[in-house]
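Removed: one protein chain of the complex. Kept in place: all other protein chains.
Labels for the chains are A, B and C, by order of writing; each one numbers its residues from 1.
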Amino acid sequence: MAVIDFANPTRFLKLANRLLPWLAVATVLTFAYGLNGALHAPDDYQQGATVKIMFLHVPSAWLGMFGWMLMSVAALGTLVWRHPLADVAGKAAAPIGAAFTLLCLVTGSLWGRPMWGTYWVWDARLTSVLVLFLLYLGVLALYWTAEEPGRGARAAAILTLVGAVNIPIIKFSVDWWNTLHQPASVFRMGGSSIDPSILHPLFAMAIAFTLLFVTLHLAAMRNEILRRRVRAMRLIQAQGLASA
Amino acid sequence: MKSFAALLMRDVRLAVRVGGGALMGAMFFLIVVVMTPFAVGPNLRLLGLIGPAILWLGGELATLLALDRLFATDHEDGSLDLIRTGEIPLELAVAAKAVAHWLTTCLPLVVISPLLGLMLNVEARALGWVALTLLAGTPALTFIGLVGAALAVALRRGGLLLAILVLPLTIPVLIFGVAAANAAIAGPAPFGPPFTILCALSLASVVLGPVAAAAALRYAME
Amino acid sequence: MNLGPHADFIIASYAVAIFVVAALAAWVTLDYITQRRILGDLEERGVTRRSRGKGHP
Partner (left out) sequence: MRLQAENVACSRGGREIFAGLSFSVHDGEALMVTGRNGAGKSSLLRTIVGLVRLTEGEIRLEGGRAEASVAEQSHFVGHDDAIKPALSVRENLVFWTRYLGGAADVIAALEAVELAPLAALPAAYLSAGQKRRLSLARLVAIKRPLWLLDEPTTALDSVAQQRFSVLMQAHLRDGGLIVAAAHGPAGLEKPRELRLGPP
């Protein structure tokens, strides 16, 4: 019963209308907490104050990947269960995921300038994120070109899943390509050596960013459902006039 | 002039509205540029050396491949017939479409080119100059490509044929575009002469391109 | 608070982040207003949906 209710777009709209204000408030509060922690976090002994950029960079990178995961799940929903809400979820996630991937690239580049002395280095991690951004652009281009939403959704779902399978291969290839040409001689966010005083606000920021993504995604899904409703009504309008 | 403006505005509007048409060229440009380091390696010194060449090649391919459907859609839906019953000569109508294409496809290329130059380790102070060479050179590419787009309608083909027809014609533009860009970065040759020739090529193409394209279209529609 | 010698880059990063988030928020809000307006127009003209809740035809 509950599942069927949720799957119904009209019910979904009601649910989204009720949830969105709360989500927005929760996002703002978590950001306030996370930003407060980020601004008061101590400087890193290697990176200095530029570690503050990491509070934006790392959550954006996470959201870039999270967005693609979300789209992959939605793609399964589109292809396996033929569910219209899955179409909507996939389409709404693409521009948001692309935007955060872009933010990850820009903040990474701004972090890199003081660290590397240049805005862009073909570093394995940043390059992989760049390829992810290109994949996002491909999906967006596909959505923009498709005239009929149902067909566009299926095409984009296939592309999303192909991309999901390909991403690990791309990551491996890029790593290999990078080490082949030059050993990386850059400062890295080491996996285990992060100080708790930095880790704590980083987590808070990651949660805040995720809440932001969910809020935006829900709002974008609502818009998409309305857009499809507009489309259906316009078709009826054109037909109605023809038969009148 | 009203007809010219109407056609120009319509094409801009269509490019912005239909399938992100205006951004496709910029995306293609970005992808071509990003692919290059995977082929030649991430060595920044090497990339800095060949950066202007990559930017110019990418910009050229993006401009020309986006031209593919410039006349084909108007031909298929009958718009081209009506365009010829207008009060401006076909040459001017063709020029209006070319200007619209330049505004929606080439201008975004020029705008993102400094960013891509940055990724290719082109010197920061030369980024603006490289963008300037693209700004001055892309009209030549558009208006030369115009002839190919018109011939593609005549031959009812597109895509690669257009590139094969047009790319050899754009060699001078590429030579002087890259020469001007390199002069801006490294010297010692001055920036002025190749840039002036580039501008001259653009001006000549803007005048001659529409005439040739209109002739090709008249032939195509018989 | 001392942002050190690279303060510009840190401030630029936060500015870009604010810009991106603001752009996304503006996009969903404006899109919502637009779709609502079109739906309102259509309903005013007496166009109805045949089946409530059917997302697309």
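A few remarks follow.
Throughout what follows, a residue touches a chain if its C-beta (ideal position, glycine included) is under 8 Å from a C-beta of that chain, and two chains touch if they have at least 3 such contacts.
Note that the coordinates shown come from a computational prediction; the quantities given were computed from them, not determined experimentally.
Shown as candidates are B:Ala6, B:Val111 or B:Val207; the residue that touches the absent chain is B:Ala6.
In the full complex, chain B makes contact with the omitted chain through residues 2-3, 5-7, 9-10, 13-14, 17-18, 76-79, 81-87, 221-222.
As for the chain not pictured, it touches chain A at residues 147, 234-235, 237-239, 241-242.
Throughout what follows, only the chains that are shown with their structure count from here on.
Between the chains A-C lie more C-beta contact pairs than between any other two chains. Using the mean of the Cα atoms as each chain's centre, the chain most removed from chain A is B. Between chain A and chain C the centroid-to-centroid distance comes to 15 Å (mean Cα coordinates, whole Å). The set of chain C residues that touch two or more partner chains is empty. Multi-chain contact residues of chain B, defined as those touching 2 or more other chains: none present.
Chain A contributes residues 8-11, 39-40, 43, 48-50, 52-53, 56-57, 60, 84-85, 87-88, 95-96, 99-100, 102-103, 106-107, 110-111, 113-114, 149-150, 212, 216, 219-220, 222-223, 225-237, 240 to its touches with chain C in the complex.
Chain B meets chain A in the complex at residues 19-20, 23-24, 27, 30-31, 34, 37-38, 41-44, 47, 118-119, 121. Across the complex, chain B is touched by residues 109, 118-122, 127, 130-131, 134, 137, 140-141, 144-146, 177-178, 180-182 of chain A.
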